[in-house]
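Only one protein chain is missing; all other protein chains are in place.
As written, the chains take the letters A, B and C, and residue 1 is the first residue of each chain.
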Amino acid sequence: MTGRSPTEAEVLGYVESLSNWGRWGPEDQLGTLNLITPAVRRKAASLVRHGATVSLARELAPVAEPGDAFAPPQRYMLFTGEGLADEHRVRQHPAGRESDSARVHGASEYIGMVFHGFNVTHVDALSHVFWDRRMYNGKPPELVNSLFGASSHAVTAAGDGIVTRGVLLDVAAARGVEWLEPGTGVTPVDLELAESRQGVQVREGDAVLLRTGHGLSRARLGPQDPNVHGQPGWHPAALPWLHERGAALIGCDAGVDVLPCDYPALSMPVHVIGIVTMGLWLVDNLDLEAAASTAERMRRWEFLFTLAPLRLTGGTGSPANPLAVF
Amino acid sequence: MTGRSPTEAEVLGYVESLSNWGRWGPEDQLGTLNLITPAVRRKAASLVRHGATVSLARELAPVAEPGDAFAPPQRYMLFTGEGLADEHRVRQHPAGRESDSARVHGASEYIGMVFHGFNVTHVDALSHVFWDRRMYNGKPPELVNSLFGASSHAVTAAGDGIVTRGVLLDVAAARGVEWLEPGTGVTPVDLELAESRQGVQVREGDAVLLRTGHGLSRARLGPQDPNVHGQPGWHPAALPWLHERGAALIGCDAGVDVLPCDYPALSMPVHVIGIVTMGLWLVDNLDLEAAASTAERMRRWEFLFTLAPLRLTGGTGSPANPLAVF
Amino acid sequence: MTGRSPTEAEVLGYVESLSNWGRWGPEDQLGTLNLITPAVRRKAASLVRHGATVSLARELAPVAEPGDAFAPPQRYMLFTGEGLADEHRVRQHPAGRESDSARVHGASEYIGMVFHGFNVTHVDALSHVFWDRRMYNGKPPELVNSLFGASSHAVTAAGDGIVTRGVLLDVAAARGVEWLEPGTGVTPVDLELAESRQGVQVREGDAVLLRTGHGLSRARLGPQDPNVHGQPGWHPAALPWLHERGAALIGCDAGVDVLPCDYPALSMPVHVIGIVTMGLWLVDNLDLEAAASTAERMRRWEFLFTLAPLRLTGGTGSPANPLAVF
Partner (left out) sequence: MTGRSPTEAEVLGYVESLSNWGRWGPEDQLGTLNLITPAVRRKAASLVRHGATVSLARELAPVAEPGDAFAPPQRYMLFTGEGLADEHRVRQHPAGRESDSARVHGASEYIGMVFHGFNVTHVDALSHVFWDRRMYNGKPPELVNSLFGASSHAVTAAGDGIVTRGVLLDVAAARGVEWLEPGTGVTPVDLELAESRQGVQVREGDAVLLRTGHGLSRARLGPQDPNVHGQPGWHPAALPWLHERGAALIGCDAGVDVLPCDYPALSMPVHVIGIVTMGLWLVDNLDLEAAASTAERMRRWEFLFTLAPLRLTGGTGSPANPLAVF
């Protein structure tokens, strides 16, 4: 895109032009993950040349942050290592029962969270978004209900994990800035600039990870509410490019969609058209700082990418710790 | 072990003889994960010959099961695809705010769980168990407290993921049974029998995954409370063997420790000596049925193993979906 | 009712004949609580002759029980009195911050529950049940949605508390049995038998509390799943009687509706017709054993009744500890 942004009508046109409905059969729940073939995985594994692993996830701390739409993640200790010498101490077995030995104790906790939102690193299943009262592949949204969660298009569709080539496109570096300002949407011009700088080409089956430098700005300025202050992200104009290249998954160090968004009818167009139209799997809220440093040092922006969603029955996504193995 | 089980005194002796305290420095929090070098990872990646991925985790459903020491996993939908045509319907944006478009809706949920216990597939961090009022490497247990969780030895120590060679030892198959009965402890004799049948040798840095057939018995008979009915598992007599071979991580399709346990002073000796003495990382409650079938079909029981714990600040472990990539 | 039970068609007829829709205006959310006038409350207060208070609630323990439709109540301690002498102990202030004094510590917890169901003593707001896609007073059910909870007919309608005369009708004692067997539905014959034995008459504005002896059978036999084993309770044939007498609230030591129920179209007819048609407030799962003993001892089955629901914004009910003051 050298010049103008697509009009809202043009973006709405993607609902037809980028559609993958029916492409992999009427019952398909995998969407673009179908593009990750065994051959793609074999090639991806061959990228492990150094043997270094780098997490692409933020830490998941039980603290409130700006932009939380819901309660912050929670952690409540069930038992701890405190007071083991106390006279009235209950001997707590690691498995949660009373220990039969005075010498053995354990620690355990309850964790809880709403992983969707702007803070937790997570993957969206294809049941996360509805457009015109349809899910990906035309399924009715009532299949996602209070009692069963997502009885179709759950995250368990990807239960065997997402293992493919990861390509980190460092658009902040390509543009020569520390980070893209909130409201900056990344378009094919940026992506190809980064490809060119890095000597890498996105191809079919890739996990395409966009570095906007948001992790650095969060570290420097503190987290800010994207609904108030905006965030950088994928511009919907990148969707045809991703469709053509055959991306299997996209991620971003902010919340995927650029905010504020110029297309009110679509609200969060990359989520809407990506998930519903294309069946594209999205990963929100990555931390790409460590991976970008490693890539820069090794002069190599491709690696083995793994993401193993929790096998949450009926889940509309999952918190995740995606890895890059260089 | 051809003959007798070790006495309790002998097992207690492992606390000295198998100790890794200080081996990787006084501040080490990685324990046996230190054995996974870049070279080990490179070799592991080279095992991806077919490109098939198989989950090693059970599904994580919000239902009560026998053996739950605490509340079952929880899932509460925050908004769903129900009633999108209702007159009073709130347009719910995927990011958790009200949508500015009548055509866009989303679904989201709260999830919560106590992952330790007998049902959720999870990894134990080295802060999960205390022996004689010490954690691995001699640290005081009060470092694990209610306010901060594990302020040392948290699961975040493995935040960059565990990527290594996985070896599935199918002891049920080696013994020619569908599954090992509860109370059956697996010893080096069994392990070497399985190695021999499978033509594979456990070596330094491996993730060693014990198949007892428990997944099959759970499917056939339904889940049962291991505190009442027992479970098969690793016998503490296997610990010196694991130490000698240099296992980096062990897992089991039941809860790792054989139950009931003959060593009351130790309560769950593989947890106690494994975690506290050896700094060994344990994965409880795997589902190895699919991986065993794949391995049998391919006649290959080694693969690329990945486990990416959630980066839970202060966590004493994490729910997980470990993968085998063949 | 001396003879036959009403037919399903007759019970369905109550939807018309017992309707309070519009009786207190088109926007009314109080239903039968309108019958509790200041004069009724003054009279109720005059019943305090001894000054004894008795709880009418079960204990609320964080344990699983048969009949739980959802996760059991939860309690997770945030900090405790354990290990106050530990070297690494964090000084925990009662208000949840670090204490500035080494001599001050506190204890606190998270509590969570699904109060509706068969175990927790709770009051149902008029937003709890829908019949033919309508709430009490004809309001549309979509007013109860995931984002806001009950945006009409919430429990906060009764936020200033329910203070009135309580009448305990001990039907088990009237029938001369320890408890009514599951499946036994209490009809006007029973109610008038109890009135007669006790020398009391239900009148307008009363809280009518039915003792079936279920508390005793729970204590004796342990709790049982009412969906499997049934429960005693109010028979729908009692509804016209309650309507005529002007009961403001009814309660029961089991879950209000007799189970199994002979009226499949209505599923739980006392809940459906009581709440939706009559605007009657229900209290499920009382413990009436202590109150019945006190009443028997004092030969007085009327008292000051108080129930103060938590002021849960959007709540469809509330856990409660109703009191009898004799």
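In this text, a contact is a pair of C-beta atoms (placed from the backbone, for glycine too) under 8 Å apart; a residue touches a chain by one contact, two chains touch by 3 or more.
Note that the structure is predicted; figures quoted are calculated from it, not measured.
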Selected residue (touches chain absent from view) among A:L143, A:A158, A:A194 or A:A291: A:L143
Option touching the unshown chain, where C:A69, C:V177 or C:A219 are the choices: C:A69
Which of A:E10, A:E59, A:D86 or A:D225 contacts the chain that the document leaves out: A:D86
Subunit A residues touching the omitted chain (full complex): 62, 64, 68, 71-72, 74, 77-80, 83, 86-90, 92, 140, 142-143, 145-148
For subunit C, residues in touch with the removed chain: 37-42, 45-46, 48-55, 57-62, 69-71, 74-75, 77-78, 80-85, 93-97, 99-101, 103-118, 121, 124, 127-133, 135, 140-146, 149-150, 156, 159-161, 163, 227, 255, 264-268, 271-272, 304, 306-316, 319-323, 325
Residues of subunit B (touch criterion as defined above) contacting the omitted chain: 74, 76-78, 80, 82-86, 89, 110, 146
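As a convention for this text, only the chains that are shown with their structure count from here on.
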Same-site or different-site touching of subunit A by its copy subunit B, using the half cut: same
Centre-of-Cα separation between subunit B and subunit A, whole angstrom: 24
Where subunit B touches two or more other chains, by residue: 62, 71, 74, 77-78, 80, 83, 140, 142-143, 145-146
